[in-house]
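To start, I am sharing the structure in question, which I have written as structure tokens.
One protein chain is absent from this view; the other protein chains keep their places.
Chain nomenclature is as follows: A and B, assigned in order of appearance, with residue numbering initiated at 1 for each chain independently.
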Amino acid sequence: MKSTTGTTLNMQTILQSRKDAAVQRRLDVAMLILGMLALWVALSAWLGVHALPYPWTTFQRLAQLLGDPDFYRHVEETGKAFAAALLLAVVGGTAVGILLGVRRLAGDVMEPVLIAVYSVPKISLYPIILLIFGLGISAKIAFGVIHGIIPIVLFTMTAVRNIRPVFLRCIRVHRLGAWPAAWQVLIPAAIPEVVAGLRIGFALTLLGTLLGEMFASQRGLGHLLMMAIERHDVSLIMALAVMLFAFATFASVLMLKWDRHLRKGWQREA
Amino acid sequence: MIRLGKPALLRIGLIVGSVALLEIASQAGWIDPVSFIPPSEMFVAALQILSQGQYARDIWLTLSSAAAAIVLAVIVGFLGGLLLARLPRLRRVVDPLLMSWYAVPIFVFYPMLIVIFGLNRWPLIALGFLFSIVAMAVNTLNGVERIPAVQIRTARTLRMGAVRTTLKVRLPASLPFVFTGVKLTIVYSFIAIIGGEFLLSGAGFGYQIAFAYNNFDNPTMYGLMLLLLVFVGTLNMILHTIEHRLYQRRVMKEAV
Partner (left out) sequence: MVNDAVMTTPRATPAGPQGQSEVHVALDGVAKVFAGRDGGQAVHALGPVSFELRKGEFFSVVGPSGCGKSTLLDVIAGLTEPTEGDIRFEGRPVSGEVPEGVAVVFQEDASFPWLNVFDNAAFGGRQMGIGEAEVCARVDYALGFMGLTDFARAYPAQLSGGMRQRVCIARAMVQRPRLMLLDEPFGALDQQTRLLMGEETLKLWRVTGSTIMLITHSIDEAVLLSDRIGVMSARPGCFLDILETGWHRDRGSETALDPRYGQLQSEIWGRLREESLKALGAAR
């Protein structure tokens, strides 16, 4: 698409190739979903229904769940905890990340500490959380936050540090004040990496909330999962897993779209 | 002699300071002594655990399971990464799914894995494998994509075959990124296995922590947690140092 002289390039070709790419992507997604379902069926056949139920059994079970009013109470419980944890993780994580990115020394000091904390099997530290927060929703929220906030901090910090130096010089050449500089240059420049961190943060916050519920809760999706595990109810496990996976994918796709919108023509459509 | 820069010194100061603060706070009773014991007692408990040997079998189980999961995940993940590198369309369409993989607690597949593998360590090893394989594949992919095309072309002008090119050009060129994948595989395998032991299993390091918690045996619980922290911290430090050296020597800074 790039031409050496620049004169044979025109807006027509740019717009057309973008449309083609979009159609191509939709086809690919459809094929992927079909491929995954086919793989699922093959695995179920090979491993046996007690190990992996067929897709239709799973969807049936899922339909059952969605028709059960009790189920929605569990969803609400998890939803509340997750929403709170996500808000804290995103706001707190971005703020701390920007701070650590701008203050170089603080960033250098904290980065290995954060990575080390991230590497610890956090579930095995859950008892401490329980002892601090008690057996309630705040323990779940805290656990969710711990899981999600660290990648957000790390990604935001890296994003701020990786802003191209030439943009920093532009800020000085155009004599921008601190706030216009942040709003018009720093934030737009850092957005792609920040969004990447938010995507992981989203998934991990959800994971943390669910894990908290699995270990010490009487309500919520995590609790349902734990009961399903204890009863070896594989179709319930798969139904819930598929639902969670679909939810997380949906959110991920939304965030990717939002990211693309923020960046508009920034990246070349391959 | 390792030269410690300013950040490292500040970091050590920060950790020492926090531990000292916790010690004072718990000794003085500002923190509820029923839930939290002073770091000094944790330390004593940890030493006891190591010297007594009654947890030796659990430690061995955890380490061996992790080792198995890591080896498998590294090999399969590496090949998976190479495959994704060859199929860019597949890669692009799979991208949003990769994040969702981490949202579902991998532990939920434990019963199914028991059906497949039986009541032994293999379900846990499989958990470790499944949790870390994505990170290995993604980082391998990343590394392979960053190989400057001109290096592959050089190999072709030298008429090197596919295998030789992979061994002598692709692997060395992508090594730092592949190593990042290995590092993450190690970290995630431990997370999955110890987490799995904690939640679901009847043996292993993670299980012992849950057991101690359920029996209100705070000293043992905290002692085990401290050992875990020290182990993970040291492992991390070693891996990070190796990784840093690899990047320093091999990844060329982009020309300005």
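Simple rule for what comes next: contacts are C-beta pairs under 8 Å (C-beta built on N, C-alpha and C of every residue); 3 or more make two chains touch, one makes a residue touch a chain.
Computed from a prediction, not measured in an experiment: that's the story for all the values here.
Q: One chain isn't shown here. Among A:Ala189, A:Met227 or A:Met243, which residue touches it?
A: A:Ala189
Q: Going by the contact rule already stated, which one of A:Leu88, A:Ile132 or A:Cys170 would touch the omitted chain in the full complex?
A: Candidates A:Leu88, A:Ile132 or A:Cys170; residue touching the omitted chain: A:Cys170.
Q: At which residues does subunit A meet the chain that is not included here?
A: So the residues of subunit A touching the missing chain come out as 1-4, 6, 9-11, 14, 164, 166-167, 169-170, 172-176, 180, 184-185, 188-189, 191, 262-268.
Operating definition for what follows: only the chains that are shown with their structure count from here on.
Q: When the centre of a chain is set as the mean of its C-alpha atoms, what distance in Å lies between subunit A and subunit B?
A: Going by mean C-alpha positions, subunit A sits 20 Å from subunit B.
Q: What residues of subunit A sit close enough to touch subunit B in their complex?
A: 24-25, 28-29, 31-32, 47-48, 50-52, 105, 108-110, 112-113, 115-116, 118-128, 131-132, 199-200, 202-204, 206-207, 210-211, 214-215, 222, 225-226, 228-229, 232, 234, 237, 240-241, 244-245, 247-249, 252-253, 256, 270
Q: Quick one: which bits of subunit B touch subunit A in the complex? Just the residue numbers, please.
A: My answer: residues 6-7, 10-11, 14-15, 32, 35-36, 88-90, 92-97, 99-105, 107-116, 187, 190-195, 198-200, 206, 209-210, 213, 221, 225, 228-229, 232-233, 235-237, 240.
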